[in-house]
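Note that one protein chain is taken out, while the other chains of the complex remain in position.
Chain nomenclature is as follows: A and B, assigned in order of appearance, with residue numbering initiated at 1 for each chain independently.
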Amino acid sequence: MPVIDYKVPQSVDDAVSLLEANENAKILAGGTDLIIQSRAQSSPDLVVVDLKSLPDFVSANINSEGLSLGPSMSCAEFTAREDIKSLFPGLVEAAFLIGSTQVQGRASIGGNLCNASPAADTIPALMVNNALCVIQGPKGERRVSVEDFVTGVASNCMAKNELLKAILVATPASRTSDAYLRFIPRSEMDIAVAGAAVSVTLETDGTCSKAIVAIGAVAPTAILVDAAAKALIGSKLDETSLQAAADAASAASNPITDRRGTAEFRRHVVGVLVKRAALIAAKRAGDK
Amino acid sequence: MSEVKEYKYIGQRSIRPDGFEKVTGRANYGSDLNLPGMIWGKILRSPHAHAKILSIDYAKAEALSGVLSIATHDDFPDLPVEAVVAGEGTANLRDLAQNLLADEKVLYHGHAILAVAAISEAIAEKAVNLVEVEYEILKPVLDIREATADDAPILHDDMFTKGLEEVPTVASNVAARTEFRKGDVEVGFADADIIIEREFYTPTVHQGYIEPHATTVSYDESGQSMVWCSTQGHFDVRASTAKLLGLSLNKLKVVASEIGGGFGGKTIVYLEPVAHILSKKSGRPVKMIMSREEVFKGSGPGSATRIWVKIGAKNDGTITAMQSNMSFEAGAFKGSPAMLGGMTIFTPYDVEHMYAECYDVVVNKPKVAAYRAPGAPQAEYAAEMVVSELAAKLDIDPIEFRLQNAAKEGTQTIYGPKMKAVGLVECLEAAKNSPHYQSALKANQGRGIAAGFWFNIGGMSSVTINMNPDGTGTIVEGSPDIGGSRASMQMMAAEATGIAMDKFKPIIADTENVAYNASTGGSRTTFATGMAVIEAGEDIVQQMKERAAAVWNVTAAQVDWIDGVAVNTAAENRLTAAEICAGVGRTGGQISGRANINARGAGPSFAVHVCDVEVDMETGKVDVIRYTAIQDAGKAIHPSYVEGQYQGGAVQGIGWALNEEYVYNEDGILQNPGFLDYRIPLASDLPMIETIIVEVPNAYHPYGVRGVGETGIIPPLAAVAYAVSDAIKAPVTDLPCSPPNVLKIIQSK
Partner (left out) sequence: MTKKHVSTTINGDAIEFLCDPNDTLLDVLRKELSLTGTKEGCGSGDCGACSITLDERLVCSCLVLGVEAEGKNIGTIEGVSNKDQLHVIQEKFLEHAALQCGICTPGLIVSTQALLKENSNPTEEEARYYLAGNLCRCTGYDKIIRAVLDAADVMRGAA
């Protein structure tokens, strides 16, 4: 009997105390991963802690600094926000790609991040936007980058008595934008076989002055590929530099063969995605 | 060809009578019945692909509070080796029992071993996990090559290949060899200017019905029991369950619930006999529902195949010889549709020399079940790919090439009879003239054409139409309605009687309320049960005339029946059906029409599909961008549902061609038992599926009907795969055309 109790805390502190008090307490965000995982035979008896009744956890605010995102806000609500979309189109498209309309109605970026699947769509998109995770524990809060937050396949850096309180994403610099692409066999519903997020900053003449490239589903965690970013920086994103970025991404990847694709295929396709995402990000940055 | 008849009701697009309860959620499917005192059954399944069962210890499960009964293989009586009807084929009774609950060995990942019934699902599940099974793990064989290797582990020590010239002395994983021959292929090949031979692979696929298998069984102390289940054939569920458990048929009432898809996969029993054992032992009604994972792991998929094809043609486009050697995986127990593959592979062609050898091979995968035109999609895929390649090599339009060699009335088939009037040529002509075929392709796009043949079957149907005192009537039929057949029964009853459609309510009766009906399978229902409806309708007309005659004191021969009204032209007397029904008390009692038939003369249905794809050359991803399905319906009773069969078949075939496959690891553990990774087509994957209904009437049916349900899944495999091959300019042989597979071909060009 995996889910043995259900708790609705009245405050963040209350939630942290629940985590401390219960051996197998788990935060229920959208539930689209947790409820399925709880059905596995190996699952321990869970006490689920639902934070969706706390307003800060299900809302997103934009101020002069940038976006402060409640980790349990549904992807459906998140992706409908035009203000967020205009700032972080790549992050929004990553969130939009998670599952069906029905799954979007429940799934959240915080859940996607904490679940830390190697194939999570929003993680590379958060990484190229230098997002920060605000973690609340019994002794207060701490902030870590997304790459430090995700520590391995399905694991994150939080202690048992910590929870993700917010995700902060700074407003992009001028002429900077992002894009996220993933490869799936069908047009929807699948888990990413490979994913790539790219953020670029363009000079007025179209030269790329800054770039960040992150790839997903091709290693135990999403990874930043500096070599790919370097290949783009200083170029006008011509075919040669794009191909160099693609090759760098392929080289940096360390994929597995499974029911979703072969290692060989993933390594190749992640490069293709980096190229294509870089062009989309550049178009967006140039239009700004 | 017979003259075009004018029909009043058939050919309309009426609202299906069972539609209201289906759009409101009121229709009751396999898992929707709850009974007082009902408990829940769960199955323990093998975690191994191939193992000896050394011991089963269920003491802890039995001791768990809330557990009321346990079923194992030992609960079956000693069974003879006897065939029972299972869909479009037969199953051996002993194999069936071993598939339901394993005996000494488990033969696939997910093989059922034991079942528990408990007062809640959760307790039943917990109990299943308390069962301790000791296994001796054996090496699995996971495909035809492994199964037929010299040192292959043998699944069944007592299985010797049938159909060999010399009687084998060593057990084998090859259950049977069959061959079909016409002419002499060596002579034909000698005559050819060009010969192409290739070997093709198709993976294990699942029917993928959205409703999991489910049943509720209630046994009572008098020895009577009721089985409620989602099935394509409740009479065959009754027969199998009774045989397996040693019951007489009158002890067992089987009620067919609404059925949430089957495609052949719901023609055999998985749960019903087990639930019966659990119900009898506990004295409580038992409900069992498979999880989606269990459906993929434990119910019958369609065969994986390796098929070698060799075809020769002259430069003028005449095919001179066609040859194939095909192996079909049967899963854990013999009985793949290999023979049907041999019978169908070359049947769209009128060629003098043909030869097909077919092998039925057991492997450590679930026992295959019928899947829409079983055997034909795989076999005809291989043949159509080579036919298209030949046309291209000969620089002949692929439709013209097929027209030149098309089977038609009088063509000698490889399996025996000569073709009666069939619609292949008409389908090819329609394809050629379609706006789709005449449209141009762009870069990275390709087009595939493929034909498909399926026999269709007739078989036994029983129908009673009971007329009510107000002139309305109930059509009591016994063919589970899997895709709208009640609508066509209603229309045919109206056509036969001249009584308006909405006066008839069709119902699917249980096994106690109508005589035996063969399963809904083989595309038989609208054809065969439809014939019975027409005959029962004619019976009603005859009785109506007799009753009117009695009222008027004339002979029945003096009464005409015009649009549902009895007319005595001489005296200008008229009696409506309602008036006659209201007066039956004075004319001899109730009126009911009856027909018990074994329908023969099911007309084959040919199809031709045209598919355009676009390939992403950097990723190997294939998008179907335009699709047209053309098929001979004989006569379309309800054109919308005929189109629906064409579209549904086409899309299932597209899924087979593009992404669907069972993925096993080297230990034989199924890696994708769910809709997340067993990727069936989505709404967003597809364009509209254009349809053209060709009507070449079947002379054996009063309205010319041919079954249409199955043929539609045959052409897509080759239509899609050849379109891919056309786009990437390299041959495709192995399905699915998934991105990794297609990219590999592109990169190795």
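In this section, a contact is a pair of C-beta atoms (placed from the backbone, for glycine too) under 8 Å apart; a residue touches a chain by one contact, two chains touch by 3 or more.
Being a predicted model, the structure only gives us computed values, none of them experimental.
Undergrad: In the complete complex, the chain left out here touches which of the visible ones?
TA: A, B
Undergrad: In the whole complex, not just what's shown, which of B:P140, B:P203 or B:G644 touches the removed chain?
TA: Among B:P140, B:P203 or B:G644, only B:G644 touches the chain that is not shown.
Undergrad: Write down which of B:D75, B:D236 or B:E258 is the residue touching the left-out chain.
TA: B:E258
Undergrad: Can you say which of B:D32, B:D103 or B:D734 touches the chain missing from this structure?
TA: Counting the whole complex, the residue in contact with the absent chain is B:D32.
Undergrad: Going by the contact rule already stated, which one of B:A63, B:I210, B:I562 or B:A699 would touch the omitted chain in the full complex?
TA: Once the missing chain is taken into account, the touching residue is B:I210.
Undergrad: State which residues belonging to subunit B touch the missing partner chain.
TA: Subunit B touches the chain not shown through residues 13, 15-16, 18-20, 22-29, 31-32, 34, 122, 207-212, 258-263, 289, 291-292, 482-484, 638, 640-641, 643-645, 647-652, 674-676, 680-686, 688-689.
Undergrad: In terms of residues, what is the contact footprint of the unshown chain on subunit A?
TA: The missing chain touches subunit A at positions 1-6, 8, 28, 30-32, 35-36, 38-39, 48, 50, 74, 76, 99-103, 105-106, 187-189.
The rule is simple: only the chains that are shown with their structure count from here on.
Undergrad: For subunit A and subunit B, let me know how many angstrom lie between their CA-based centres, rounded off.
TA: It comes to 44 Å between the two C-alpha centres.
Undergrad: How about subunit B: which of its residues touch subunit A in the complex?
TA: Of all residues in subunit B, those touching subunit A are 122, 126, 129, 618-621, 623, 658-659, 663, 671-672, 676-677, 679, 681-682, 684-685, 738-740, 743-744.
Undergrad: How about subunit A: which of its residues touch subunit B in the complex?
TA: 1, 41, 183, 185-191, 193, 258-262, 264-265, 268-269, 272
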